[in-house]
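Take a look at this one; I'll ask things after.
Of the protein chains in this complex, all but one are displayed in their positions.
In order of appearance the chains are A and B, and numbering begins at 1 in each one.
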Amino acid sequence: MSEGMTTSAWRPRSAWAGVARAGRHGRLQGEAGVRLTLGDGMGLATLIAADGQETALRQILTDRFGWSLPEPGGANVVGERGLVWSAPGQWLAIAETRHALDGLAEAVRGLAAVTDQSDARALVRVSGPCARMALSKGLTIDLHPSAFRTGQSAVTSIAHIGAQIWQRNEAPAYDLTVARSFADSFWSWLDHAAAEFGYEVVGTSGH
Amino acid sequence: MRIRCSHCGERDNGEFSYLGDATLARPDGMEADAAAMYDYVYLRDNLAGEHRELWYHGAGCRAWLVVTRDTRTHTISDVSPARDVARTRRTGEAA
Partner (left out) sequence: MTTITLRRSEAGTAAVSPGRNQAFRTATGGLINRQRPLDFSFDGVRHLGFEGDTLASALLANGVRLVGRSFKYHRPRGILSAGSEEPNAIVELRTGARREPNTRATVAELYDGLEAQSQNRWPSLKYDALAVNAFAAPVFAAGFYYKTFMWPAAFWEKFYEPMIRRAAGLGRAANAPDPDTYDKAHAFCDVLVIGGGPAGLSAALAAGRSGARVILVDEDHQLGGRLLSERREIDFRSGADWAQEAVAELESMSEVRILSRTTLFGVYDHGAYGAVERVSDHLAVPSAHAPRQRLWRITAKHAVLAAGAIERPHIFGGNDRPGVMLAGAVRAYLNRFGVLPGRRVAIFTSGDDGWRTVADVAAAGGQVVAVIDSRSSVSPNLRREAEAVGARVIAGGYVSGTKGHLALKAIDVVDTYGSSETIACDCLAMANGWNPIVHLDSHLSRRPVWNEVIQAFVPGALPSGMAAVGASAGRLTLAECLKTGAQAGAEAALALGFAAAARDTLKTDPEGIAHTPLWRVAKPKGKAFVDFQNDVAASDVELAHREGFRAIEHLKRYTTLGMATDQGKTSNLAGLSIMAELTGQAIPSVGTTVFRPPFTPVAIGAFAGHHRGKEFRATRHVPSHAWCEEQGAVFVETGLWLRPAYFPVAGENDWMQTVNREVNTVRSKVGVCDVTTLGKIDIQGRDALALIERACANPFGTLAVGKARYAVLLREDGFVMDDGTIARMSDTHFVMTASTANAAKVMQHLEFCHQWLWPDLDVQMVSISEQWAQYAVAGPHARDTLRDVIDPGFDIGNEAFPFLACADVTVGGGIPARLFRISFSGELAYELAVPAAYGDAAWRAIMQAGSQYGITAYGSEALSVMRIEKGHAAGAEINGQTTARDIGLGGMLAKKKDYVGRLLKERPALTDPDRPILVGFHPVDPAQRLRAGARFLAVGASPSLEADEGYMTSVAYSPSLGHWIGIGLIRRGPKRHGERVRAYDPVRSADIEVEICSPVFVDPKEEKLRV
């Protein structure tokens, strides 16, 4: 990745462009049961430890970025930055912007492979009193507080579309990502799932 | 069916795909012969009982797993990461 010096006239297109519309949808009476905040422009990267380098990697990430590597099924995200466990020896690094991760690859050279995924995912934050019920229509994992809490993550599928989810707080609010090319199909399902509760779409959580 | 992935915990079987017998080792290297490779690719025991088999957690952490399942009851007694099993086996072979 080049350093953050882009002066491009090219405008990035949000994964949700032409897919999600801001405003109130589904059941209109009462408070919206589900609140959907669209993520856009965030920095994402896959971090895969080289064999036997996990301890050293852990140290560098703490020293240089103040990050701690989450255990399997974990997510250490503070604000819009942090790491989400993805697979054995593999994490998803998250930051507010794509350029916020520019120094990562160099910092961990020799210890881990870093691959930019800033454009690979469509991210939506799901909250509201009916968030868990709406998500349970597509997720085959248990989001009950006795099974899944803040700081936990899962790689799974939602409505037959591959997804990664982590819980941000006990409200609860969840961050959910699907592959970018599936955004339209995913949204069609989400609209169907959340309509009975009434849902509200709000702009972007990135910039 | 539910399978307890070594990394992700218990998940619906829809997240996994099945490959087959995990007790076979690929005849590796230039010295391997075709007869051994033929056995490895085609010959399978059809067990009634405990079977060690390869499953792939494709919709999850993408790990290959060695699942010990009773083919008569589907009871799963063990799930281990395939990479760990394979490394242990190779260490055993080398010793």
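Everything below uses one rule, namely that contacts are C-beta pairs under 8 Å (C-beta built on N, C-alpha and C of every residue); 3 or more make two chains touch, one makes a residue touch a chain.
This structure is a prediction, so every number in the text was calculated from the model and none was measured.
A.B. asks: In the full complex, which residues of chain A touch the absent chain?
C.D. replies: 1-2, 5-15, 17-18, 26-27, 41, 46, 48-51, 90, 98, 112-113, 115-121, 133, 136-142, 144, 146-147, 159-161, 179-186, 188-189, 192-193, 195-196
A.B. asks: When the complex is taken as a whole, what residues of chain B touch the one chain not shown?
C.D. replies: So the residues of chain B touching the missing chain come out as 1-3, 12, 17, 19, 26-30, 32-34, 37-38, 40-42, 54, 56, 58, 62-64, 74, 76, 81-84, 86-87, 90.
Please note the rule applied: only the chains that are shown with their structure count from here on.
A.B. asks: So in the complex, which bits of chain B are touching chain A?
C.D. replies: Counting only chain B, the residues touching chain A are 7-9, 11-12, 14-15, 59-63, 81, 83.
A.B. asks: If we count contacts the way the header does, which residues on chain A are in touch with chain B in the complex?
C.D. replies: Touch list, chain A to chain B: 72-73, 86-88, 90, 140-141, 154-157, 162.
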